[in-house]
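To start, I am sharing the structure in question, which I have written as structure tokens.
A protein chain is absent from this complex, but the other protein chains hold their places.
The block that comes next holds chain A.
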Amino acid sequence: METKEIIYCLKKIVKPYVQNDLAFQDFGQGTDFIKDLEINSANLVDIVLDVEDEFNIAIDNDSMDNMTTVNDAVRIIKSKQQQA
């Protein structure tokens, strides 16, 4: 999957959990889920689970550890898809 396509999917996944709509307008590789979108930490669990379902991958604890930006998520999704 291409980066652009992954970001498009991520944007849809993240949308219901966003607390800062202004920052969401600039959603892109550099977006930070916590700092920019101010997503509640419990909803970060939902995002990880949604990403697993959407991309049909399993995200282990080590990978999840630093999945705090869109860029991190793209990198993790790509590497898991290659493993599959």
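Rule of thumb we're sticking to: contacts are C-beta pairs under 8 Å (C-beta built on N, C-alpha and C of every residue); 3 or more make two chains touch, one makes a residue touch a chain; residues count from 1.
One rule holds for everything that comes next: contacts and distances are computed from a predicted model.
Asker: UniProt names the one chain left off this complex as which of "Dihydroxyacetone kinase, C-terminal domain", "Phosphonate ABC transporter ATP-binding protein", "D-alanine--D-alanine ligase" or "4'-phosphopantetheinyl transferase superfamily protein"?
Answerer: Answer from the record: the omitted chain is "4'-phosphopantetheinyl transferase superfamily protein".
Asker: Touching the left-out chain: which of A:Q25, A:S41 or A:Q82?
Answerer: If we include the chain that is not displayed, A:S41 is the one touching it.
Asker: For chain A, which positions touch the chain that isn't shown here?
Answerer: 34-35, 40-46, 48-49, 52, 61, 64-68
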